[in-house]
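Removed: one protein chain of the complex. Kept in place: all other protein chains.
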Amino acid sequence: MAEIRTEELLMNIGPQHPSTHGVLRVVVKVDGEIIRDVEPVVGYLHRGTEKLAEDLQYTQIIPYTDRMDYLASMINNHAIVNAVERAMDLQVPERAEHLRVIVVELNRIASHLVFLGTYLLDLGAMSPFLYAFANREKIIDMFNRISGARLTFNYMRVGGVKWDAPEGWVQDVLDFIAHLRKEMNMFHELVSGNEIFLERVKGVGIYDADTALNYGLSGINLRATGFNWDLRKNKPYSIYDRFDFNVIVGEKGDCYDRYVCHMSEIVESMKIVEQAAQQIPDGPVMGKVPKILRVPAGEYYSAVEGARGELGLYIVSEGKDKPYRMKWRRPSFVNLQILPKLLEGQTMSNLIAVLGAVDIVLGEVDA
Amino acid sequence: MVEFFSWLDKPLELSTFLNMVIGAVIVLAFILGVVTYTIYFERKVIGWMQWRVGPNRVGPLGLFQTVADVLKLLIKEDVVPAKADRTIFLIAPIITFFPSFMVLAIIPFTATHIFTAASNVGVLYYIALSAMSILGVVLGGWASNNKYSLIGGMRSAAQMISYEVPLAMSMLGVVLLAGSLNLVEIVEQQKQFPYVWYIVPQALGFIIFLISAIAELNRTPFDLPEAESELVGGYFTEYTGFRFAFFMLAEYVYVFAMSALGTTLFLGGWEGPFLPGWLWFAIKVSACIFFFFWVRATMPRIRTDQLLVFSWKVLIPLSLLNLVITAVVKYLI
């Protein structure tokens, strides 16, 4: 039988597309439904955060970090204040550290809930999205009470946090965690056993730990392959060494493992929040800091475990109140590199399943 | 009155022709109303399942929401993309839409089926006509000259061809039991000994029917041709205004028609105690429609290859098995 000649189709998925989670453009060559070649095109949301930072004082940079990974602003805040505090060798009061851990872990939960919701929405299930967002909304409301904003919190300051927790806030957090435990059960019943969901994610987008390390992946994308690496455990910063929690690792490194890791990490974060909320001491929330922050001349790198991986910050300082150069190691950007490798030979429907599971936030990819 | 409208066994004269036209127009208007509130019902049900209120602004309880939506679509500009195949692009929605209304001719709404053609090939007629709709979908996907539309149209073709077969075969079980292709006759048969609806002897057939019906209707979890998160809008990505409305209308008419067909074949049609026949029919159809929406609120979307594999390797063998068992049992009894 003679070969039928078929033409390859060049498709632009995005930058305006319901499932690219923002303004990502993926140029794919498809042969029927089979993907032959993929090229992610980034930069549509580039705002030059790093360049802008060179002209700003350290406190002024904090609101800009809110806008990078806008699903986990607290973690970005933490990354920069942690970096400056380490560079300047500042002490942070105990209460502030505890508040930071609570909001950071709550934000991690919120971010993972968004992942779960949008991922299921990408796969075509509507309801989990609404359930996840309704629960995230409760976290956002709590952040609103403590920081005054619902997305761009700008809550942390070098040397502490901006506000102390309002009255009853810590108790509300504990109540919410108890409530979320029940909701997570519901989520498991609704999604984790669904055959169609399992068919779509099991064995899709597999890579092993070596590949992940070679591509520089971090966070859940790395842990899903079974590689145990979590900065909160391996290079403890803040007061994470005081809490009892497990690092979740996957087995095979497919989309299903990444889904399971997200689900389990929510549970681990809930544990941390509970411990921090129970141990929280009284006291000031702002340490002694100089009026104008001047990082001593030199080069500094410090990283925190973001919701999507290692969120690193490299500061080159000349001893002035503004950084000479600031480089963000943005996990989404690094994780996105593996997309072409994962997608070659897959079908069009898998494109969305794989892209969703890599879990990128375009604000962070383009910064 | 009933006498006047029973045109079935009269010769074709002006008066009977007039009756037929009036009947068709009444059914059409009725169906438009049904579709309007099917959409409303869908949005409300899915809203409630997702902790939302659903439409609530236009009219009391949002009852006129769909009317407003349709009005908006009707007064929109009729855009035809410059590179589209103009003629085909324009007629594709009509090709999809016409059969969807035509299949309603054989659905027996009540015992005194005034406007129903009690055709002797009812089941066959339904299958044949509903298969025509797919032409419009494929043509629309092709003519739009949009890559998403094209993929959506092609997926749709593959899906429909695969699921027509189990759908038809699941109906054949009922046809065997009733010994007739006439839908009215099938309902009448369910009233007689052993006084059970065909859902009982044909449980497997009913499940196959439901699954293939959802696939045939392009609804979640089989809504690949219009998979929003992958193909933006699928075959109607480029359609706007009233042509888009035609596609949507066809889709929801089919939801009603398929539910009505399922009700007739498996749930005893208008038959039921105490309440009048039309009410029973309405209740059963609503239950079927509710089930479709319920599934939509729960399920993720299946993948194309899995969809085809599921049809050819699972549903078709099962429906064949069902058919053989039915035939053997029927022969033995």
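Labels for the chains are A and B, by order of writing; each one numbers its residues from 1.
The rule is short, and it goes like this: a contact is a pair of C-beta atoms (placed from the backbone, for glycine too) under 8 Å apart; a residue touches a chain by one contact, two chains touch by 3 or more.
Just so we're on the same page, contacts and distances are computed from a predicted model.
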{"item": "Listed names \"4Fe-4S binding protein\", \"NuoI/complex I 23 kDa subunit family protein\", \"Dihydrolipoyl dehydrogenase\" or \"Sulfate ABC transporter permease subunit CysW\", matching UniProt entry of the absent chain", "value": "\"NuoI/complex I 23 kDa subunit family protein\""}
{"item": "Chains on display which the left-out chain touches in the complete complex", "value": "A, B"}
{"item": "Candidate in contact with the missing chain, chosen from A:60, A:91, A:171 or A:246", "value": "A:60"}
{"item": "Contact partner of the left-out chain, one of A:82, A:118, A:194 or A:238", "value": "A:194"}
{"item": "Option from B:68, B:295 or B:327 whose C-beta touches the chain left out", "value": "B:295"}
{"item": "Option from A:149, A:247, A:267 or A:316 whose C-beta touches the chain left out", "value": "A:149"}
{"item": "Residue ranges of chain A at the interface with the undisplayed chain", "value": "56-57, 59-64, 66-67, 127, 134, 137, 144-149, 152, 154, 162-163, 166, 186, 189-196, 198"}
{"item": "Residues of chain B in contact with the chain not shown", "value": "45, 48-53, 56, 294-295, 297-299"}
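FYI, only the chains that are shown with their structure count from here on.
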{"item": "Rounded Å distance between chain A and chain B, as computed from the means of their C-alpha atoms", "value": "44"}
{"item": "Residues of chain A that touch chain B when the two form their complex", "value": "9, 11, 17-19, 30, 33, 120-127, 130-131, 134, 190, 194, 196-197, 199-200, 347-352"}
{"item": "Sites on chain B touched by chain A in the complex", "value": "46, 49-52, 147-148, 150-151, 155, 220-221, 223-224, 227-232, 296-306"}
